[in-house]
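With one protein chain removed, the remaining protein chains of the complex are shown where they sit.
Now for subunit A:
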Amino acid sequence: MNWIDIGAVDEIPVRGSRIVKTRDGCVAVFRTGPDEVFATSDRCPHKGGPLSEGIVHDRKVTCPLHNMVYSLETGKAQGADEGVIETYPVRVEAGRLLLDGSRFAARGAA
């Protein structure tokens, strides 16, 4: 693991999201509760909708373009839809957001 400090958790509103730019494209970091965060790919596999702009409910997000709903925990599309988004390890420590950078770094190096 290569935990990178990406900012203060308060920078993201509860039930909101912000993006982090990486070599893999944008990662959406979601805040579902005061100290509960998830990170996934920002890109909806359907037609590329920006998931960070979706409405966050429970531990799920609804894509703003055509309403597909994804679990932030598993990355799987809910209901009858099919599709999976990448999920990344992220955690909160002393009010700071830590994202595991090894995945991006490893790929970046390869």
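The rule is short, and it goes like this: contacts are C-beta pairs under 8 Å (C-beta built on N, C-alpha and C of every residue); 3 or more make two chains touch, one makes a residue touch a chain; residues count from 1.
Note that contacts and distances are computed from a predicted model.
K.L.:
Choose one: "Electron transfer flavoprotein subunit alpha", "Assimilatory nitrite reductase (NAD(P)H) large subunit", "Penicillin-binding protein 2" or "Na+/H+ antiporter subunit E". The correct choice is the protein name in UniProt for the chain not shown.
P.N.:
This omitted chain is identified in its UniProt record as "Assimilatory nitrite reductase (NAD(P)H) large subunit".
K.L.:
Would you mind spotting which of A:V29, A:L72 or A:I85 touches the chain that isn't drawn?
P.N.:
Looking across A:V29, A:L72 or A:I85, the contact with the absent chain belongs to A:V29.
K.L.:
Need a quick check: the contact residues on subunit A for the chain that isn't drawn.
P.N.:
Touching the chain left out of view, subunit A contributes residues 4, 6-7, 11-16, 18-23, 26, 29, 47-50, 53-58, 60, 62, 64-65, 67, 69, 97, 101, 104-105, 108.
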